[in-house]
Structures are given as structure tokens and as C-alpha cells.
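Here the complex is missing one protein chain, while the rest keep their positions.
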Amino acid sequence: MLEEASLKTLHHQELLSRFKEVRSRTAAICHPLSTEDHLPQVVFYASPPKWHLAHTTWFFEEMILKPYAHDYREFDSRFSYYFNSYYNSIGKRTKREERGSITRPGVNEVYDYRIHVDNGIEKLCEHPLSDDVLDLLSLGIRHEEQHQELLITDLKVALSCNPSHPVYATDVDYAGGYDSQDDGWKTINEGVYTIGAAAEMKEAFDNEQPAHRVYLYPAALRKSLVRNAEYLAFMEDGGYERPELWLDDGWSWKNDHQVSHPMYWMKQEDDWFRYSLSGLQPVDGNELLCHVSYYEADAFAHWAGYRLPIEAEWEAMAAELEWGKRWEWTGSAYRPYPGFRLPSGPTSEYNGKFMVNQMVLRGASPATAQRHSRITYRNFFHPEMRWQFSGIRLAKDQ
Amino acid sequence: MLEEASLKTLHHQELLSRFKEVRSRTAAICHPLSTEDHLPQVVFYASPPKWHLAHTTWFFEEMILKPYAHDYREFDSRFSYYFNSYYNSIGKRTKREERGSITRPGVNEVYDYRIHVDNGIEKLCEHPLSDDVLDLLSLGIRHEEQHQELLITDLKVALSCNPSHPVYATDVDYAGGYDSQDDGWKTINEGVYTIGAAAEMKEAFDNEQPAHRVYLYPAALRKSLVRNAEYLAFMEDGGYERPELWLDDGWSWKNDHQVSHPMYWMKQEDDWFRYSLSGLQPVDGNELLCHVSYYEADAFAHWAGYRLPIEAEWEAMAAELEWGKRWEWTGSAYRPYPGFRLPSGPTSEYNGKFMVNQMVLRGASPATAQRHSRITYRNFFHPEMRWQFSGIRLAKDQ
Amino acid sequence: MLEEASLKTLHHQELLSRFKEVRSRTAAICHPLSTEDHLPQVVFYASPPKWHLAHTTWFFEEMILKPYAHDYREFDSRFSYYFNSYYNSIGKRTKREERGSITRPGVNEVYDYRIHVDNGIEKLCEHPLSDDVLDLLSLGIRHEEQHQELLITDLKVALSCNPSHPVYATDVDYAGGYDSQDDGWKTINEGVYTIGAAAEMKEAFDNEQPAHRVYLYPAALRKSLVRNAEYLAFMEDGGYERPELWLDDGWSWKNDHQVSHPMYWMKQEDDWFRYSLSGLQPVDGNELLCHVSYYEADAFAHWAGYRLPIEAEWEAMAAELEWGKRWEWTGSAYRPYPGFRLPSGPTSEYNGKFMVNQMVLRGASPATAQRHSRITYRNFFHPEMRWQFSGIRLAKDQ
Partner (left out) sequence: MLEEASLKTLHHQELLSRFKEVRSRTAAICHPLSTEDHLPQVVFYASPPKWHLAHTTWFFEEMILKPYAHDYREFDSRFSYYFNSYYNSIGKRTKREERGSITRPGVNEVYDYRIHVDNGIEKLCEHPLSDDVLDLLSLGIRHEEQHQELLITDLKVALSCNPSHPVYATDVDYAGGYDSQDDGWKTINEGVYTIGAAAEMKEAFDNEQPAHRVYLYPAALRKSLVRNAEYLAFMEDGGYERPELWLDDGWSWKNDHQVSHPMYWMKQEDDWFRYSLSGLQPVDGNELLCHVSYYEADAFAHWAGYRLPIEAEWEAMAAELEWGKRWEWTGSAYRPYPGFRLPSGPTSEYNGKFMVNQMVLRGASPATAQRHSRITYRNFFHPEMRWQFSGIRLAKDQ
């Protein structure tokens, strides 16, 4: 018993320290932004930075402070409605596409809100916490870590709408970079494999669980990720004009949106450039491809004579692959694992409700929080989405 | 050698006989329609009957007669363009949503086209056929069998737009009917199972192949399908107003289209009716539910405390279930089987290009051609689609 | 008294004879159409021929037979709803854009409906008619005459959707033709003029009344209408790419719909052709321009250094102009004349409710019923519409 109590105290301290670190990193991400940059919602799928700052805070206030901290004074009762994202069961929420219209509270007030809630959590942590609260605190931290990456991708799409190609930071560019360029293949034998997060993995999200067995066939995954030069070869070979390479929904998407190159690319005279967080950069053929949709990834793999990995193949081989520079589109639809159960309580809407029409991405990007970089992690997006730091790994049957 | 030749002749004769039967059934399906009923395209996803009549014919002309019947005289060179459906590699095609605007050729001319091509095929069959031609003939027959069911569902949606609720035939109603109402459960043990069509199954489509092993967990499937009374209980319990029961994309779909009941249902005073091919019918609580989307099926299962089967569970147990009255939504996204290969040649676009954003349905409906009613058959539609004869089977983990 | 009764009888006989002639002409216009051609609604603003056939009949049944012919037996009570066009006060009506989905009643049944109502009117006319009925009969005839021109323009747009460029009749082409090509100008002096239809003009519609005085300034109208060669010069001079020539709403319309030539024109190799009711025809520079929108007419006039006439100028000079080959866009918005009053009763919705956002066209086309070809007639369409037989006359200040 004693030991368990000690472990719990340790966990408590570790969580608080991690809480402070996470909260401070979110603010740091926004540091290069002007007040104005915090505001606009330029596409329906990307939220304003101000909204991320407030919503991650709202999670701690709504899920922990309001139910569990008895002497906590709510910062502003209207925020409960303003900064709810998608938790339909908690009450009314601002329509997603109208988030950019809300100018009040202002940016400074949102930063005050953060401090107020930070103080509330720190004060709460002065006393022993129940397991429920510890679990929620852990979830809130991981929730904010997830939002940090979204915040980065969302502020990039917002900055990109300024015709001046503004520089966020001269030394930050999550969409560039190289790997070893070892184009060899890693193989796997036929058989039953276990994938998914074990029950004791506290960090794992509900959608990574339970660990379970799958039957795999002989396959090989390329060690390196696809590079810009390879993708340019696809483009120059008419990849965007050849219907036989594309999924039917992908072909429609490409035509409807007149897509002919990765997101953020633009041609000036005869040269390709890409908008990055460090401003406009020439497309370097040796750098890793970034900002493609699942449709493009699938068409590229088809053109190259390969296919995309399925997520179980990826997870079974991950320990031996070079990964972490891109979110890698897999050929697996985002569906629950066998035995998956929705969590009970307010966090029941966390992952399960998105399990349709989306594809799984595996790996991580340079913008991913360290602790989310693990081989069981399941990221997911609709197949037309490209504003994440997404790339391509090739696979083939053996 | 002799034996093989004999087998081939037998196959040849059998195919010809099946060809005649299929061709004549398609025309019979359209018999109750007026000339006018053959024409309109009332929703983007349902083609006019005239178009089905012509397109199934086009397949035989374009894939078999033009390349293989050397003395064949093309009926009308423009039809190649008019009645191509989705074969992007074959050339330009009429935009899907504009098929209802084409009044010429007229309905009678399309029937003449059918006879012309029927004669062409019969004449070709007077001589020995290569394996390639036999395979294409078989595919063309199965293609038309698939279109027969689409034709029925498409003409239903077209007739339903007439405010008079027209009767197609007094004795035809594929969306009614009962099963045994045995609500017991059929269970399956954990282990490795083989599903998919064996290579020697000539009837199978590319997407059912190859046969392959999957690892399944203990589960149970309800023997009977969901009945109208059960679905009415969901509706009366506020099923359409409770976000926690719905997938996020489903909740948006429901709101955007103001859906509050299965397709074709309407309330008159206090009673529910449904439009059927035999006209307006009262909703009978004991009849099998029909015309629901995947989103509704998933929400209903959630409400009932169960889930939908995945396709491997369904196939592994199918021999012991009562099925064939409804296309049953599964919880499996439509993706290729391990080792799946696209066919080569003009039929390469047949199935593979649709393998994204769609869910698999298993089973069959009363409108399904007999030979397509098999346990390996994979039907698939986007999750919001409801005009097929779709229903719900419940499943649970054991 | 006696004399007045005689006049009335004469009027009665004349109306009946005109009724028969009009009814028979409508059917004759549809004679070259196949059953199928009667059905589709290919654009929201053009109704199916079947609908015109039925709706003009509905007017006589609903406005005259049902209220005034006591022994009249309604043909089908559902038609009252099906074939109401826009008379909101009479009850529910089929949504305009869904008219093409109604296959039942069929085309033959609609022709039977016509005969049934024709018989009803003829039987009613065997007895003396009240002034109210005579007025409604006259209005019904003129209503059908208006629909005849719409029927012709609507069937043209429907036939044009067939990729085969079908021929309606080899000798019918309302969009071709020449005038004298006298490019001189007719002038008018400053002063007060009277325009509009005098109260005793029974044929006139409510919107042409009352006759009233307007103050005009010195102006000149070109005697001839604009020819294709002149419009080609505008096109070749970059007319569609020069924003300074266009009204702001016109520039948006042009860009949104990618308009770069008159409706029905298409370029094949280096030559311009136009789809006409006699099939595809080369564009003849000397023929009168047809099928342009108000926006195009205004931009052309601007480019040419002139302006469009206002309707009062046109009417004041019409007796001395050559007109009747095209509906001529004027620079006058369609608004009520001073002293205009809405008619009472069911015909109150006839014209007044359209008096916003539309521009007046004066003149007539070769498809206009003889009796509608008069100098006080006010035709009107939204400025982006081009499927009428519309053309351009130039004007200038003196």
C-alpha cells in the first residue's frame, strides 16, 4: 500500500511538472505571432491560434476544475460555450466555421484565461488527487500536446494566406529535412502478430487499444520516405492527368480543386518553391516530400508500382524503420480495433466518433510532441487533407 | 485435351444461355415503365433506366464485339461516348449528373440497340471463343446482373418523385418481408479463419480475392435482422436527436439533410407509411427494416448496446445465419484484401478504384441476381447512401 | 344596348376562334418532338415542353372551367397542384426545378388533358359569357401565346443538351436572319411624350398600363440591329477580357460562368458555329446577333461608344424603326408605370411581382405570337438570361 501511495505521489509530481511544461510550450509556439495572426479562420478545417489557446485551457477548466476544484472560481461563464470544440454532450458550441468571427474575448484575455486556469490546476495539485483527476489531468496534457501540432499546422495555413509569405521563424521548417536515403526494403514474414497498446500503457489513447492479434502476409516496406525528386518525376510523367492511377473519389477531388502539386508549392518561372514556416524556400529534390493528401499518396504509389503499407505492417516493422519525420499515410481506414470500447464519461467523444471516412497515418512529424511519437499511435484524417506534415512510405507484397 | 475442349464447349453453351436469360430479365424489369419513366435522373447517384439499358449493352459492344467480332457493324458510333459510365481510360463520357438531359437516342432506339448487340453476341457464339472472350462474356453477364439491382433501386427513387406514389407492380416490394424473428445469437470462437473467394471461383469478382487468413476474436451475430418496430423504438427514444449515438460525419449528414426516419418513410396523421414498388404501404413493425444509411445503422446499433459485424465475422458465420433479405451494413471499410491485384486491360477499373470512403455490405436482397448471392460477395456504398435495400444485423463481442 | 350585345357576341366568336387556333398551334410546336424530348428540365429556368402543354391548359381549367362551368368534370384533381406555375395564392405547387422529375402523368395523358379542357371551353362557349369570363378567356389565350415563345426557347435549350445537335425542323431557325443593314440613325427631339397602352387596348397586359407622359432628351437609335460580324469584332478586340467595359455584376457573371461568346456558339477548328433549331450552322457575319445577355449587350454598346436605348425612347420611335426580329435589351429596369395597379383576383400575380432585378426588352422575335408584337409590349428578364431570342440595338445622346 505504502509503495502504491508513493508511486502515486511520484506520478502526481511528474504530471504537474509535465503540465507546466506543456502549457508553457503552447504559449511559446504562439510567441512569434502578432495579435492579428491569432485570429483568422482561413479554411474550415483549421482553427485560429487564439481558439487553440483557449480550447486547451477550457478542457482543464471544464473537465477538472469545475467538477473537482470546489473553491475554483470560473474565469468567465461564457467561455464554456465559446471554446467547446466538438463535445456535443456538454452543450452548445460555436460553429466551427465561425470561430474566426469571435473577436471578444481578445487575445490578451485568452492569455489571462490560461494563467487563471494554470493557477487553478497548480492549486488543486497542492492536495492529493483521486485517480479520476489524475487520469483527466494526464488526458488534458496529452490533449494539449495533440493541439500543439494542430496549432502549428493551422497557423501555417493562416500565415500562408498573406501574400507576403511571412516568416514565422527563420530556423523552423517542419516540412523540410532529409532522411538517410537508404532505399532498401525491410521485410516481414507471414504469420500472426500482436499490435496495439497494452492495457498498462497509460499514455495510450483509447483508439490504440486493446492490443490484439492480426494475421499478416509477407510484405516489404521501404526504409526511406519518398523525396521531392521522386514526386516531381511523378508530376512530370503526367501523374495528375492519368485517371488510371487514381482512386475515383481522388480523381474527383483533384479535378474539383484543380490540384496539380503538393500543398504550399508554387512555380515561379521554371522553378518550384514551397511556402514554409521560414518563408518561401526552393523545393530541394533530396528533402522529404510533405503536404500530400491520401489520394496523392495512393496515386503516387500506384504510379511507382507499389502500394501504401497497412497500419499493422507498419507497426510490426516500425522498430526497424527510420521514421518520425512525416506522418505516413497508410492504406488502412480508421476503424476501431477488435474489442474497442468507448470510454465512459465526458471524454467518451474523444476518438470513437471519428471512425469513418478517415485514413490512418502512422509515424510522427518534427512538430509532434515527444511523448506522442510511439509505434502504436494512430493519427487519422480525411483522405483529402494535406495541411498536416504528411508524407509517403512505399510498400509491396513479397 | 479432349475433356478440356468439351468442358469449354459446355461453358460456352451455358454462358450463351445465361446471356439470353440476363438480357431478357433486364428488359422485363423495365416492362412496367412508361417511356417517360425511362428518362429522368432525379438524384446524382441514380441513373435513368434508359441509361442502364444502354450501358449494359455498351459493355458487350465495346469490350467484346468491337475488339473480337470482326464482321460486327457498330450500331451507332456515338454510343461509345454516350453510354460509357466510368471507364476513364476508354475515353470521354457523359457527365454522370447530366444523363437525364439526353433524350436522343430515344427509348425505342435503345431497345433496338439491345437487339442489335444481342444478335451480335449470338452470332459470335456460333463459333468457338477464346478464353479471353469467354471471360469477358462472363464478366459482361455479371456486370448486367449487378446493374439489374441498381436499375431496380434507381427506378424506385425516380418513381418516388411522382407525387402520385405510382405502383410499379402490385406484387413487387423488395423492401418489405419478414424473417424468422429468431433473435438468438450465433457465436464464433477466437482464431484464424479463411475468407475470400478461392482462385478457382470463376464467378467471383476481383475484390473478393484472394482467399486469405484473418484473425478473429470471440463474437456473436444476431440471427435475425432488425425489424421496423425495433427501429421505431430507436426513433421514439430520440435516436435522431442524441449526438452521443452518432458518428461525427453521420451527425453532420443527418443535420444537413434533416433526416429523421428511413428513406421513403412518411408520416400521415399519426401513422407511418413507406413508399414501395407496390405503392404506399403502412409500416409493419414485424417487417424487416430497409433503406437506412450506414450512419443510421451504426447509431441504431450503438443505441441498442451492440455494434455492427465486421465483414470477416459475417463471412465466417454466414453459413449458419439467415440472410438474403437485406444488404447488411458491416463495420468494415471497403479496402483491398491482402494480395489484391488490379486486373489488367479495360476491366482494370472495375472495383479497385472505389476502395476509399465506402463501407462494405454483406448478404443480398430480394432484388439481387441469384448468382450474386454468395457469402464472399462484397457490396459497397458511401455511408450516407440509403436507396439500396439495406438493413441492419447486430453483433457483439463475447 | 342592342349594339353592345352584338359587339359582345362578335367578341365571343372571335375569342373562341382564336382559342382554337392558339391551342392547335401549341400542339403543332411540339409535333417534331419525341415523347422523350417533352420531359427533361435541363436548366432551372427552362421548363419541360410537357409542362408548358399542361400548364397552359391548367390555366383554362383552374381560372375558367372550375369556377364558371357548372357541369364541368375536372380531368384529374391532382393536376391543380402539378401544373400550377407560380400562383402562390392558389395553393401548393411543384418546385420549379423538379418539374423534370415528374414522369406521370405521361405525355399522352397531357395531350388528353388538353382535349378534355378544349372541349370544356368549347361547350362553355355555346352559351353567352359574362364579361369576367370573356376577360379570363382572352387572358388565357394571351397567356398561352406567351408560353408558346417560352416553349420554343425551352425546347431549344433542352435539345441543345443532346451531343448529336438534333434538328428540330430543317426550315426553322428563329436565331438567324437579316435586316436591311441600314446603319443610319433615327432621332428624337427633347420633350414630353406619351407611352404605354391606352385603357381601351384590351389586348394589353397590366404592365403596359396606364398610358402616361415621360420627358425625353434628344437621342438617336440605330435603324438596324447589331450583326454577328460586329459582335465578333468586339470579341476579337478582347471584349470579354476588358473589365472597364462591363458592369460589375456582369463581370462577375462572366467570370463565374466562364462566358466568352454568345449562347449556343461553339468553335470548331477556326470557325464559329451556332446550334440552331435546324441543327449546327456556321455563324454568318451578316445575320443578326442572337442569344446575348443584358450584360453582354451593355458591354458591347460600351465598347462601340454607344449605349442601349431606354424603353421610352424605343417606344416613342418604334413606328419608324425596323424591329420584330429580336427582343432588344433596353437600358430600363422593369418597374411599374406611374399609376400602375395590380389586377384583383387570381390574376393579380401576373406581372407585378416580377418588377425587380429584371431589365425590359422591347420589340419581338420571329417566335413571338403575332398579337404580342406591338410597340407597347414590355418583355423582361434577369440580366444574365440569354436563352431568349435577344439582340442589341444601339442608341446615343444627341
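To keep things simple, chains are lettered A, B and C as they appear, and every chain counts its residues starting from 1.
FYI, a residue touches a chain if its C-beta (ideal position, glycine included) is under 8 Å from a C-beta of that chain, and two chains touch if they have at least 3 such contacts.
These numbers were taken from a predicted model, which means no experiment stands behind them.
The chain we do not see here touches A, C in the full complex. If you put the hidden chain back, the residue from C:Gly250, C:Gly363 or C:Gly391 that touches it is C:Gly250. Within the set C:Ala69, C:Leu280 or C:Ala333, the residue that contacts the chain not displayed is C:Ala333. Mapped onto subunit A, the interface with the missing chain covers residues 34-40, 42, 78, 81-82, 94, 98, 100-104, 106-107, 158-159, 161-164, 166.
Mapped onto subunit C, the interface with the missing chain covers residues 86, 88-89, 192, 212-217, 243-244, 246-251, 294-295, 298, 310, 331-333, 335-336, 338-339, 348-349, 353-357, 359, 383, 397.
The working rule: only the chains that are shown with their structure count from here on.
Number of steps on the shortest path from subunit A to subunit C, with steps defined by chain touch: 2.
Note: centroid distance subunit A to subunit C, computed from Cα atoms, is 59 Å.
Chain centres here are Cα averages; for subunit B and subunit C they lie 46 Å apart.
With centres defined as mean CA coordinates, subunit B is found 37 Å away from subunit A.
Touching two or more other chains at once is no residue of subunit C.
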